Each structure stands twice: as C-alpha cells, then as structure tokens.
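Just one protein chain is left out here, and the rest sit where they should.
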Amino acid sequence: MRRRLVALLGLVLGLAAGLPTVVGAAPSAALTTVLVVSPQGPFTTLAAAVQAAREGDTVEVRGGVYRGSLTVAKTVRLEGVGWPVLDGGGQGTVVTLAAPDIVFRGFEVRGSGSEPHLDHAGITVTAPRVVVEGNRLRDVLFGIFVAQAESAVIRGNTVTSKDEYDLGRKGDGLRLWYSPRVLIEGNTVSATRDVVIWYSSDVTLRDNLVQDGRYGVHLMYCDRVTIERNRLVNNSVGIYTMYSSGTWVRENVIRGQRGPSGYALGFKDADNVEVTHNALVDNRVGVFLDGTPFTPQSYSRFEANVLAFNDVGVILQPAVHNNTFAGNAFWENVEQVGVQGGGQLERNQWQGNYWSDYTGFDANEDGRGDTPYHAERTFEHLTDREPRLRALLYSPTVQAIEFAAAAFPIVRPQPKLTDATPLVQPPDVAAFVQPTPGGERLGLVGAGLVALGLLAGGLAVWRRTSPGQEGHATMLNCLPRDTAAAVAVRGRGITKTYGETQALTDVSFEVRHGEAVALWGANGAGKTTLIKALLGLIETDGVIEVEGQPVGQAGKAVRACIGYVPQETAFYDLTVDGTLAFYGRLKKVGAARRGDLLARLGLSEHRRKPVAALSGGLKQRLALALALLANPPILLLDEPTASLDVAGRRDYLALLAELRREGKTLLFASHRLDEVETLADRVLILDEGEVMAEVTPAELRRQLTSPVTLSEWLTPALDFEVE
Amino acid sequence: MPHRTLEWSSLWTIAQRELGEALRNKWLWFYAVAFGGLALALSQAGVASAGYAGLGGFGRTAASLINALLLFVPLMGLSVGAGALAADRERGTLLYLLAQPVSRAEVFWGKALGAALAVLTALALGFGLAGLGLAPTAAGNVAPFLGLAAYSLLLAFVSLGLGFILSALTKRAATASGAALLLWLGLVFAGDLGLIGTALTLRPTPAVLLTLLLANPLQVFKLAAIYSLRATLDTLGAVGQYATYRFADQLPLVLLALLLAWIVVSFGLAALLFQRRAL
Partner (left out) sequence: MRQNKVMRAWRWRGWVVMVLAALALAGCSPRQAGEPQPPEIVYGRDVCDRCGMIMDEPRFAAAVVLADGQTLKYDDLGEMLLQHGTAARETVRAWFVHDYHSEQWVRGEKALYVISPKLRTPMGFGVAAFAERPDAEAFAATMSGTVLSLEEARGKVKGGHP
C-alpha cells in the first residue's frame, strides 16, 4: 500500500518535472512506469527507486554519483543517462543483478572491494537472461562476474581493473562461472587479469577487444564455444582452452602475446577444435598443442590461418597427433614449427600450407611446389632438444651451423614434418587484419640518421675560424723558466737500458743559447735515443732540462721549445698546405706564419701538392718548415742532410746556418764532417751510448784524417766524406 | 700559462685528421654499404607479399638484421681500431706526432675520438639508408629501430676499443689486422660454439648460461637489441626469461652498463698500454 503511494508520488513528481514517461500502450498491459533518479530527485538513491519499482518498470538515472553497493532483486530496466556513477567506496561488490531479465545499461561502475577470493566485482550477475550493456567499469577488482546465470548478454562494456595491482593480483575483466549460453559481444577489456569462461557451454565471444591482460580468454570445461572476430593484443596468452570439446575460433586477430608462455592459441586436452582464418602475428608462439585432440574420434583442424612473425609458429608436445594443418601461411616465424623436447610430427597432417622458407619450385604452375617442404633445420633440432640454446638465437653462429649442415648433409637431422604440396604463393591476408602504421616516421628517422652521418663525417673538414684560433701563437709558445739562463739544454747522467742493451750510459752535456752542437757517432751510437730522450718520447734515468724545464714532467712544454726534424720524414696523406695547417693548429700558429715559412723555404709553389708528390729535398724543407712553425728557440735535427743530394745538401746547410745566425740553438745528430764543419761550435762524440769526448770541429777533422787515433769510434761511419 | 696534458684544441685537431683519414678508408665504406644494402635487401625480402608487410613485426627480417649487425659492426670497429695506432707507428708518423707539443693522452684520445666519429658516420649513414628503405613497407616502429641503431653504435665503440688494444700491442699494421680478424672470429663464432657445447654436455642452469653469455660483448649487444625491439627477452627461452626475471626493469640498464663498461675498460686499457709503450 505504502509502496504504491511512493510509486504514484514518483510518477506525479516525474510528470511535474516534465520528464518523458512511458505509458503502457497495450490496452491489456499494466502500466509500465519510469522512475527517475537524480541528485535533485524525485529519487535520490537507486535503492529507493528499485524498491519503489514494480517488476518490469524502468529506473532512469540521470547523472550523479551514488555511493554504496546496490543489489537489484527485481526485474527492472536500469538506464543511466549522462553517465551516472555507482561507487562502491572500496567495499564488496558494487552492483549485484539478482533477478532474471534485468537490463543494466549506461552506468559508470567503480570502487569495488579488493579481496580476490570473495569475487569483489563491479557487476555480479546471478540470475538468467540479464543484459549488461554499454557500461564503463574502472577501479574494480573483477569486472563483470556472471555466476550461475545462463543466457546473459554482456555487450559493449569497457572494463579495466585496479591500476595499483600487478596482473596476477588484479581480478578478471569478465568471469563466467557455470553460465551457459552467454553472449559476450563488443566489449573492451584492458589491463585486467583474465577473461575467464569456466564450466559454461555454448558461449559466444564476438567482436571484443582484450588487451594488456594475462589470459585474453581462458576456457575450461566449456563445450561448443564460438570465438570470432575478436582482437587480442599484448596479453600474456591469447586464448587458452582446457578440457573442452568444440572450440571454434574464427577470424580473430591475436597479436603480441609475449608473456611467460606467450601462446596466441593454446589447447590442452581439448577436442573438436576448429581454427580458421585467424591472424596470429608477432606472438611468442602462434599455436601450442598439448594433448589435443584428446579423444581419438575427435578432430582438430587449423585452416587458412596466417601465422606471421612469431618466435615459433606452432609448437607441439611430442605425443600430439591427429591435427590437420592445411592452407595456412607460415610467414617468417623465427621457428616455423617446433616440437617440445624434440621429435617428429609425422602423425599430424601438413598439407598445402605456405612456408616462407620454402626453396622449391613450381614447374607445372599448379600453385603447388613440385618438391615437398621439409622442416629440418639443425639449430631448431638442437633447441627442441635443449631449449636453453634458444639463448643463441639471432647469433651468426646459428647461420653458420645451418650452412655447415647444408654443406655436409650427413649431420642434418630428420625432418620434423613434411608438407608434400606446399603453396608457392601465400594466401591473401584478410582485410580485417590491419597493418601497423609507422612507416612515414621511420622514413623521417632514416633521413635524420643520414643527416647525422653527414654531419659527423663533415666534422672532418669543419674549421672554427675565430681570430683567436687562427691568430698568433701565444699559448703554446715556448715558455723558458728563466729567460736570463744561459743554458738551453742540460743533460746529466742520462742512462737508458733496453732489456740487456745499454743504449745510453751516464750521458752528461750542456748546450748554451745560440750555440750549435753536433752529436757525432756511428749508427747505433745512441744519437737517436738521446734525441728521443730530449723530446720526452722515452723515459730515462738521470736529468734532462730544456729551457730549465725537466723533460720527464713537462714533456709538452719542453716540446714546445724544440723544433724537431727527424732523419726520415714521415707525413700523413695530406697536401703541403694541409700538413702545415695540421701541425700549425697543434702549435697554435696562424695562417700568416705558415705563408711566411712556405715562402722562406721555397715551398710556395708546391703548397697545393700532396706531400707524397714532393722530392726528397722538398720534403726535408717541409720538415724544417714544420719545425719552425712556432718559432722555437731550439732546433733538434737528426741527420739533417742524410737523404739529400749534393746540391740539396748545400742549400739546406745554408738555410740552417742562416737560422743559427738568427740566434737559434742547434743540436743535431750527424756523422758527416761537412755538416759539422758548417754548423757546429762543438762536437760531442758518442760511442755505444757513452760520451767519449767533446771536441771542436777542427779537432774532429784532425782526428779523422789521422790514421791512428780515435779510429775505434769512427770505423763504422763508412760514408763520411772528407773534402 | 702552464701546458695542460689534455687540451681540447690539440685533441680535436688530431681527431679531425684521424676522422678525415678514416673516412678515406675504403673498408669503412665497404662495411657501411654492405650493411645498408643488406638491410635494404632484407626489407625487400620481407615485403615480397604486400599484405604481409603490413603485419610488420620482428620475424626473420629483423632477426637477420641483428645477425648482420653482429657480423659487420664488430668487424668494422675492430679493423678501424686495429689500424689506428699500428699503421701510424709503422709509417713513423706517430713518432713525429708525439715529438710535437702534444701529450700522449691527447694523441690517444684524439685518435679514439676521430675513429669513433668515423664509425658513427658510417653507422648513421647505413642505418639511415636502411630506415629510408624500410619506410615504404611501414614495417616497424621508430623507437625500436633507433634503439637498435644506438646499441649498434655502442657495440661499434666496444669493438673499436678492443681494436685499439690490439693496435697498442702490435708494431705492424698487418699484425694488428690479423689479430683483429682472429678476435672477431672468436667473438662471433668460437664463443658461441663453446656455449653450445657447454649447454649440451654440462646442461648448466640458466643463470650460468646467462653469465657466460654476458661475458661476450656481442651477446650483450644482442640481448640489448632484442630487448629494445621486444621489451622482454622471453624469445630467448629460459635464459632470456631468467634475465628478465633476475633484473626486471633494470635489465636494459644492466645491459647498457655492461656495454659502457666494455667501452671504458677497453679504451682505458688501450690508453694505458699506449702510454706505457716505448716507441
């Protein structure tokens, strides 16, 4: 009585608010009432409206947020308008639909409890023929739980679970439990644990998208299930069927299942399996079969599917038999077919499939290869036996092994399977398989990388032409510690040992500023070793100071004070200009100075030539030009004229003499009397790494022309000249 | 103003010259062109049937790319590195360079930088052309492709460092090249074959196998490359799963750190050897 009154009141208020009210049209039918719930009334809670409603009434909910859980135990239509929110507040199940033929549509459901073993869900259905349609579920542990409720329709809902949990702890997006004849259609289930269908036969799943979950669809003890036109993307496993008979999988796209087992399709102890026109792309395993078909009289057929870019196209347990694979495309799977634990698959039928690694031909043009396809790769044979070897996949070694097996067929394993009539053209990819976009951006990235390459390569010729860089040498010039000091080079007790050989023994000498000193000795007397020691290129015992700076600690500063000309010139593959520029930059010398030196040494006309094209004399001049770049106070020359002809030598000595007159300190190794006489003030005579004597050039000449004395130092110097 | 041991202007001058010379080296371009061409050929093979190209993914095409990279990149790095010091020493130019007011460190790191830039040039051009070739097939995402390129560069630097070690140890360019080839064969084939033997006879745990794998910088690169394409190593079976489980989100960092460690250690060792070696 009281309920009637409330309903009437609702009706009146509804009319007063100017809302559309459906009145039963059939004369004999009872009045069908719409009860309105909104924050402004007439009803402000769903529970009150449902309580007021009669069987068959409609409760329309207009916006608003309604807290607490709701149980509907009456056959009503619940229609949400403007996304009203039902919020469970983190307790229990949010909505329970417990009467037959309820329609629940257009709600946002959120905030369930989070106890997994009590099935805390967004929507739980416990009565037959309930329709749950077009709802949004989020922050719920389980999404829609259909428990012992047959013939439900779950359509067009969007479900995600609680973000804060990892996959194993989340609930299932959809869960069917002893609920036969349910239709699951057009739902989007994202980042929930599984879509579970257990003990529920004659279920249909169609046009759903299941992504980023654990099991895309898990079937157990479900007979006659149809799964068609679904998309399963980036789940751990796509569709896993156990202990069921009659699973029909058609026109699904299953892509990117890469979890621990990573099967796009897995069948365990399943019977009557029919898998046709699916695209299984980029999964760890396309199809996994264990104990399927289970009973001898049942069948298992895989036809006209595309298995592309999977790590393994099809993987079978060794005892699996009685499957048919026909008209499928095995396209670029890393391993087309694998046997867990190794073995052959001849007890299954492989007929008329396309194999992208088929190398046969079709001479009679019937579309079938004239030679059979054999799956017989050696490395696969190894990985089937010892799966850990998969760690070496993608290594060149794998190719090497295949190559070796092809060259020596004796080590080739038994083929895993043989397809006697392989297709030579792959079947067309169905239109519903959409390609991945991204090509244009790859082009951009490619162009970017080319530009980067050109830029990096271009650094080879890039020059910063700021005046500081190309201007006058300031920074690296020789900086004598004591400008008033008379001594340019001082050596004391210089000793160098190479293994057993004593290259220098207690060598001591001094060279004063403006002085020219020759190091006289035969080849192997230690001249070059001493020069290297002065340049700080080798470590020695004793003390060497150049312009007051110890060579050992201040090698760079010392080398800045020395212009060095080696005995044999060695240049990079550059032009004269390029060579000067390179060393000029190392010595921080500008272009003007380089030009002056080129002119002075008569190299101006050769400046564009490659160094390799110069004559020996010009090379020697270039070496001198390089030594003079930073205008160092000391010139260190190793056999300065050894490689020159008579005319060249005369010119070169004149140049050096001129430099000496300009005040350069000269230290040079020589075993030519003409050099010594032209240039030297003093001569240090070296033999077997020791300073034997210090003489003037005149004394040297006397001793050389005298037949007896000192001959022991001089005999090895066969090519000296006495004018 | 005192002379610093490591002065950027000297280092850069030497690096530029080294880069210029390396870019005139026909082998460098042989590797770059061979790699780019191979990538193009593979991408073309992958689009033999247009419908399948759109499916994209990481099948044998990308696998073969990793294969090709594992062959070409170390060969390029090792041979450029092996030539860098030994050839210079053999010509006498190294001695002359060191007689200039430069430090050994400037010479070494200048050469290393120049060689690294040369390798970067070759790889960027190779990858760039491959990317342009792959673009019409829409066969892949950009991030994994860039990841592959970046890891290849790191691998190139690792092998460059190893090449520099050989170069610092040998006197003659021919010896250095021979040693580089041997080392390459060892890294590419001998190590893996040893691993196969170990796996089949001793049946070690995934942890041990992973450790053995990580001892080879080429395999570290491979793991990193696959991870950048896949975001998991499950494709490599138990060992890959163990690696994913053991290091979880840290895995790319661990692999990156290993490659960087190889670079630092190899160049560091080469620098030390170069510093110590008499001329």
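A and B are the chain letters, set down in written order, and residue numbers restart from 1 in every chain.
Simple rule for what comes next: a residue touches a chain if its C-beta (ideal position, glycine included) is under 8 Å from a C-beta of that chain, and two chains touch if they have at least 3 such contacts.
All figures in this text were calculated on a predicted structure; none of them were measured in a lab.
**Q** Among the chains you can see, which ones touch the chain that has been omitted?
**A** If we consider the entire complex, the absent chain touches A, B.
**Q** Out of A:98, A:167, A:326 or A:657, which is the one that touches the chain we can't see?
**A** A:167
**Q** For a quick check of understanding: of A:80, A:128, A:259 or A:457, which residue touches the chain that isn't displayed?
**A** Going through A:80, A:128, A:259 or A:457 one by one, A:259 is the residue touching the chain not shown.
**Q** Can you say which of B:143, B:200, B:215 or B:257 touches the chain missing from this structure?
**A** B:215
**Q** Spell out the interface residues on subunit A facing the chain that's missing from view.
**A** Here the touching residues of subunit A are 116-119, 166-169, 193, 198-199, 214-215, 218, 220-221, 236-237, 240, 242-243, 259-261, 266, 268, 290, 539.
**Q** Pick out the residues on subunit B that sit against the missing chain.
**A** 204-205, 207-208, 210-212, 214-215, 241, 244-245, 265, 268-269, 272-273, 275-276
Throughout what follows, only the chains that are shown with their structure count from here on.
**Q** Return the distance between the CA-based centres of subunit A and subunit B, expressed in whole Å.
**A** Distance between chain centres: 13 Å.
**Q** Would you tell me which residues of subunit A are touching subunit B in their complex?
**A** 258-260, 262, 279, 281-282, 284, 306, 308-311, 329, 331-334, 356-357, 382-383, 385-400, 425-426, 428-429, 433-443, 445-454, 456-457, 459-462, 469, 475-476, 479, 498, 532, 535, 537-538, 554-557, 559-560, 562, 564, 566, 568-574, 582-583, 585-588, 630
**Q** Contact residues on subunit B for subunit A in the complex?
**A** Residues 1-3, 5, 9-10, 13-14, 16-17, 19-21, 23-24, 46, 49, 51-61, 63, 66-67, 70-71, 91-93, 95-96, 98-103, 117-118, 120-142, 145-146, 149, 188-189, 192-193, 195-196, 199-200, 203, 206, 209-210, 213, 218-219, 222, 225-226, 230-232, 234-241, 278-279.
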